[in-house]
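Take a look at the following structure, please.
Note that this complex is displayed minus one protein chain, with the remaining chains in position.
As written, the chain order gives the labels A and B, with residue 1 at the start of each chain.
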Amino acid sequence: MLLILDIMTTAAILFVVAIGLLAIFGVLKIINFAHGAWLTIGAYCAVVTAQLGFNPWLALPLAFLVGGALGGLAELFIIRPLYRRPLDAILATWGLGIVIGQLITLGFGRDVQFTPNLLSGTVTVLGTDYSAYRLVALAAALVIGVAFAATMEGTRLGLSARAVIMNETLARGLGIDTARVRLITFMIGAGLAALAGVLLTPLTSVDPTMGVGWLIGAFMLVMVANGSLLALAIACLLFGAAQVLISTFVSPILGSIAIAILAALVLRVSPKGFARA
Amino acid sequence: MTEAARRLEPGMGGELELRDVVSGYGAISVVKGVSLHVGPGEIVALLGKNGMGKTTTLKTILGMIGLRGGAISVDSVSVVGLAPSKLAALGVGYAPQEQPLFQDMSIRDNLRLAIASDRQLPAALESVFGYFPFLKDRLAQHAGTLSGGEQKMLILARALMLRPRLLLIDEITEGLQPSVIDKIASVLLNERKKSGVTILLVEQNLDFALKVADRWAVLKLGQIDDEGPAEPNERERVLRHLSV
Partner (left out) sequence: MRNDAPALATAAPGRWRLSSAAPILVAALAAAALWVAPSVLDPFATNVLTRSMIYAVLAVTVDLLWGFMGALTFGQAAFFGIGAYAAAMLLGQYGGAPQWMAAALGLAVAVPAALGLAVGWLSFYHRSTALYASVVSLVVPIVVVQLIYSGGEWTGSSSGLVGFDVLPFEIEGYFRLAAIVMVAVTLAAWVFARSDAGRALVAVRDNDARCAYLGLDPKRLQVVMTTVLAGVAGLAGFVFANASGVVAPENAGFLFGTELVIWVALGGRGTLLGPVLGTIGIDYLGANLSGDLPFLWQLLLGATFVAVIILLPGGLAEIAKRAFAVLPSKGAEETAPRLVARPPKPIQVASEHPLLTVSGLAKSYGSLKVLENIDLAIRPGELVSLVGPNGAGKTTLMRCLSDGTEPISGAITVDGAPIAGLAPDRIVALGVGRKFQVASVFESLTVAECLLLARASQDGLSLVGQAGTLSLPQAALDVMRMTGLDRLLGTSVRLLSHGQKQALELSMVVALEPRIILLDEPTAGLTKAERTTIGTVLKTLTSDLGIAAVLVEHDLDFVREISSRIVVLHQGRLVLDGTVDEVVGSELVKTIYSGGGHD
């Protein structure tokens, strides 16, 4: 039972961390290597919220807004000139990540920051004591996933975004303002990344480089998901399970690289990953 | 619909004017100085063999390919430099030829994409159901599951969704059965009668073009090679431009 809960919550955390990257990759076909920096921005929003003495949950909307606003600036000034050079966009966003990391260091110092727990203690699930917060993370993943899917399926913006994902030329020809769709998508993706940063604070130490460790895993999952939300959920469950099982029964070190290796192998066999496999 | 109702707003009839238009891809100019006038409510067929610049001409009008020379105006307003989204807002509808549908989207979503706001959706849907009743019961179905002919009708229905004043249609008859081609011809003629829409029709199907259009023009190597009225006795003359 503990194992199942571990798998479920690990998958949920991976999903929360990766979904912002997925949104951007799906619509813009750009890999945002500053994703880790946005996770960090979100975590520092939690730090600021705590310093100001507000309710720690308030960090969630704050991070979404701050992350989205900064994402808008990044799209306008850094991403937009590089749409035709996707590999260069990886590099430029990586450089942007360095800049953000250093700015945070200048502002807050390089030391680990402590944030108040959003929720502490354990609850008993079917006879097993389990961290309450990890269950919250599971719920958060479900809420974010459903909200995201509802946006994509139910709103005008989601419709336009899906059209751009499937066939950007046609979308343009039908009169969709694709530049605007890209901008808003990037803002939402960046906002989701910052949101994920807040949700990570009880699980990981907060310092200026905390995002980098999560970036690669998220990147691999998004590559395998190939822009599809459902495929991302499947990838998170399968790879999360592999990570937990290998860590538990073989070695934690192997577990930590399971996602990267599995993703590389899956992509070698099927370049589209889990999307329509 | 009376003759008076046809021209609801005089001077807003989708008149299209191309003057010495040059455009192309990369180092290549495909359209090399095309001048063409389509009057309000007129249907003109742009004919010609493959690679002669017909589709490029349409995409240039839509702003999907940059104009390298010349001028384009709709209802005497220059549309040069306008993004495709602005053209749609001006009432220019487009039925593309290559990858014309979102195959993995529902029919309903494909139709929705043609209009800017969901508030117009019910009325717009009703108007295209009048032409293509089969769409009504199959709105939730993916576009990719339709037959070839049904897909073509969906493409046309989508272009009609925004009640265009100018309609640009790219080889809508390609690979279709004669019965479907007849259906499409009657829809176009009906819509023109009803709304006074102006239509530029890129075609390879000569018989269809002569049936629907008022005038024809043949594009050869990026220039208008020949033009004339769309009358049955013009068939031989046009065919010489198109066949082996």
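Keep this in mind: a residue touches a chain if its C-beta (ideal position, glycine included) is under 8 Å from a C-beta of that chain, and two chains touch if they have at least 3 such contacts.
Worth saying up front: this structure is predicted, and the values here are computed from it rather than measured.
S.K.: Just list which of the chains on display the missing one touches.
M.R.: Computed over the complete complex, the missing chain touches A, B.
S.K.: Out of A:L3, A:L106 or A:L203, which touches the unshown chain?
M.R.: Among A:L3, A:L106 or A:L203, only A:L106 touches the chain that is not shown.
S.K.: Among A:M220, A:V244 or A:A275, which one is in touch with the chain left out?
M.R.: Here the residue in touch with the unshown chain is A:M220.
S.K.: What residue numbers in chain B mark contact with the hidden partner chain?
M.R.: 27-28, 30, 49-52, 171, 173-178, 181, 203-209, 235, 239, 242-244
S.K.: Footprint of the hidden chain on chain A, which residues?
M.R.: Touch set of chain A with respect to the missing chain: 78, 81-82, 85-88, 90-92, 94-99, 101-103, 105-106, 110, 212, 216, 219-220, 223, 251, 253-254, 256-257, 260-261, 263-264, 267-268, 271.
Basically, only the chains that are shown with their structure count from here on.
S.K.: Determine the centre-to-centre distance between chain A and chain B, using the mean Cα coordinates as centres, and give it in whole Å.
M.R.: Using C-alpha averages as centres, the distance is 43 Å.
S.K.: Taking the complex as given, what residues does chain A use to touch chain B?
M.R.: Touch list, chain A to chain B: 156, 159-160, 162-163, 166-167, 169-179.
S.K.: Quick one: in the complex, what on chain B touches chain A?
M.R.: Result: residues 59, 62, 64, 83-85, 87-89, 94, 96, 99-105, 109, 112-114, 116-118, 158, 162 of chain B touch chain A.
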